[in-house]
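Missing here: one protein chain of the complex. Every other protein chain is in place.
Coming up: subunit A.
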Amino acid sequence: MSNDWQFPIDREIKLCNRMDELQRLNEGLEEIGAEVGWTARAVLDLSLACEELVVNIVNYGFPSGGEHHIDVLIQASPSSVEVKIEDSGVPFNPLQTADASTLLELEDRPIGGLGIFFVKRLMDDIHYEYAGGLNRFRMRKQFGYTHQNDDQA
């Protein structure tokens, strides 16, 4: 359950299903980060998680082409963020993709497959549902703590 009062910023970044929209996505996140006081690194991590999900939608969401919208909804506070990403593309649950193996030798490495793995590593409380003709992805992140989930080994 999110408590709305915890999120002074509530913003929508409306994107089209094109790769060059990543620039607007990033600018939007930087703007919110500056307003709410996130570290540069927090913005980069959030940018990475959002990019990977949006790129997936751009690449695979609309196989018959055409211009479509991807809605990125951001609720932000100085210490936390909740992101919702919604699109009307083909139903696809990114959380069902297998994690990329990060231990394979160079020759055996598949090209790709790391994107959703990054999202899982960087964000908390990740949730997907298909409802009302929409792919609805939600993720949260609490800032301001040491990165306890980042095992440096």
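Everything below uses one rule, namely that a residue touches a chain if its C-beta (ideal position, glycine included) is under 8 Å from a C-beta of that chain, and two chains touch if they have at least 3 such contacts; residues count from 1.
We take it that contacts and distances are computed from a predicted model.
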| item | value |
| --- | --- |
| Per UniProt, the name of the complex member that is left out, chosen from "Cobalt ABC transporter permease", "Carbon monoxide dehydrogenase", "Anti-sigma factor antagonist" or "DNA-binding protein" | "Anti-sigma factor antagonist" |
| Sole residue of A:G61, A:G89 or A:G115 that reaches the chain not shown, by the stated touch rule | A:G115 |
| Selected from A:C16, A:A34 or A:V55 as touching the chain missing from the view | A:V55 |
| Subunit A, residues in touch with the chain not shown (by the definition above) | 19-20, 22-23, 26, 41, 44-45, 47-48, 51-52, 54-55, 58, 100, 102-107, 109, 111-115, 117-118, 121, 150 |
